[in-house]
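Structure first, commentary second.
Our next item is chain A:
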Amino acid sequence: MTTNLQTGPVPGGRTAPPALEVRGLVKHYPGVKALDGVDLVVHQNEVLGLAGENGAGKSTLLKALVGLVRPDAGEIWVRGERVRLRSVVDAANHGLGMVFQEQSLVPNLTAAENIVLGSEGPGVRRGIYHWRTMRRLAQEQLDKIGSHIDPLARTDSLSFADRQMVEIAKVLRIEERTSHPPVIILDEPTSVLESKEIETLFTQVRRLREFASVVFVSHRLDEVLDVCDRVAVLRGGRSVGEVPAAGAAPAELHRMMIGSTGSDDHYHDGLAERSEEPGRPRLVVRGLSGRTFRDVDLEVRAGEIVGIVGVHGSGREDLCRALFGAEATTAGEVQLDGERLDLSGTRAACAAGIGYVPAERKTEGMVGPMSVADNMTLTKQQARCSGPLVRPRKQATLVDTWIERLSIRTPHRGTAIQRLSGGNQQKVVLARWLVSGDVRLLLLDHPTRGLDIGARSEVYRLMRELAGSGVATVLLADSLEEAIGMSDRIVVMSDGRATTEIAAPSGGKPTPLDLVKEMV
Partner candidate 1 sequence: TETAAGGGAAGGDVASGACDPADVTLVGQVRNESNPYEASWLDGGDAFAEQVGLTQERLTYDGDSTRQQEQISQLLAGDTECLVMNILPNGDSDTPPIVEGAEAAGAYLVTQWNKPADLNVADYDSWLSHITYDGVESGRQIGDALAEAIGGSGGIVALQGILDTGAAKDRFAGLEESLAGNPDVELLDDQTANFSRAEALEVTKTLLTKHGDDIKGIWAANDDMALGALEALQQAGRDDVAVVGIDAVPDALTAIEEGTMTATVSSDGPWQGGIGLAIGYCVATGELAVEDIAADDRAWFAEQFLIQQDNVADFVSPETSEADFACDNLFSRSQGAIS
Partner candidate 2 sequence: MSTPVLAQPASDAPVVARPTVGQRLTSFMPVIALVVLLAALTVVDPGFFTLSSLTAAVRTAAPLVVLAAGATVVVLCGGIDLSIAALCSLATVFFALWLPDLGGLTTLAIVAVAGAIGALQGVAHVLLRIPSFIVTLGGMSIFSAIALVISDAGPIPVSDRGTTHWLTLYVAGVLPMAFVVALVVVAVVSLVLRLTPVGSWVRAIGYSESAARLAGSPVDLVKVGAFTLSGACAGLAAVMLVSRNFSGSPTMADNLLLPAVAAIVVGGTAITGGHGSLWRSLAGALVVTLLRVGLPIVGVPSAYEQILYGAIIVAAVALTLDRSKVLIIK
């Protein structure tokens, strides 16, 4: 097979012009070159995968394609015509629509309103809402993706996955907007979905290919290769190449992304380094009950990683929050290293040596406008203070060390964390619990959500390293594979109860199927 890195319109009218073409796109941010001359071609009726490390510039590129980022240089061509995209509406009129990496729905509106937002068409006539029409328009979109959500439900009362479906239904409104075949851009749509929902999504993507082009971003390379026709790779803001999906291996893609080889079975990296002997029980939970979980017993030994799996609504997230003192409990007792744990608040939990990485990074994990350094040292003041006073020098050294150790891509420790790519933000959040070196129990809620393979391996390595040094870890994994790969033991929760426990030693890992059977 040959590589086709196209840099211009196909001469001689061999075929129709590509649906979308990008030439030499450049975008600078203070201190970062997010895009450094990206070239990209999306053909009609194809699904193009876009891969690249965290911070490679994928989101920036895609935002430029829907008019949200004004590029410093470069050209965008849509169906053989050069366009300047000034706004989302502009882009939509050219048939370009996007599902954003971070969810972008208005929480207090109905699903129907969100779906038609900005392009209500007959749903709003002369500024007056026609709820029936609105509902019908939304229902049409929801039917397309086979979702059974009530269009008049308030969006904030929907589950995360349902909201994702609403987003997809919303972007499909593009079809209604232009007569041309649209280009639908999906920026990491799967990172928060479960396997069943992912399947639905992929069915949609394949359906879309019949009449549209799709750009698809994901850090799960197997997924990318599964659903895409072709995969383009970005690195450091540049296009570094592309491969046809058919027959390509994740390892190959990975090599292009980071410039060296890596393996896809990274879950098992470094397994050998683990000591096989978990220590004494560190966390002991007895009959803990809360709003969404009941009578949970759980034990985690020092140096052990325990995965908790369960579907949405199983109560595992609230259990984690309760252990961290961020959710009220109604009954039960928790001991840490034999001492009764104070569950009255997050501060007590931190003081006891518990660390928590929340799933909602953007609102709960980090303080966007504050610097990387401040975010990293927000919890452990002894890490940056001598006595009551902050020591900027000490803080700087410490933060720089961790930026180095976790290879966090940031222009400077003083950069606002919101300017980092998602993966790098996550590393900072993790680093928060590591800087002081006194954490005994880590509660990780989807710690690898949105991370690229490299960062993921890094996080895995870190987790193992920490486990090796005796830290007990509770892991709510991104996928069953991750749970299986990383955990020593897996607890299955359903309906608020811990129902089963499955051992997963490095020799005898269960299969995902084994788990699914227990979960439902």
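Per the selection procedure, all candidates are chains of the complex that A comes from, given by their letters.
The rule we apply is simple: a contact is a pair of C-beta atoms (placed from the backbone, for glycine too) under 8 Å apart; a residue touches a chain by one contact, two chains touch by 3 or more; residues count from 1.
Not measured: the values here are computed from a predicted model.
Looking at 1 or 2, the chain of this complex that touches chain A is the one numbered 2. Against candidate 2, in their complex, chain A makes its touches with residues 1-3, 5, 30-33, 36, 233, 235-244, 247-248, 252, 256, 259, 324, 326, 345-347, 349-351, 356, 358, 363-370, 374, 377-379, 381, 384-385, 388-390, 409, 411-412, 414-415, 432.
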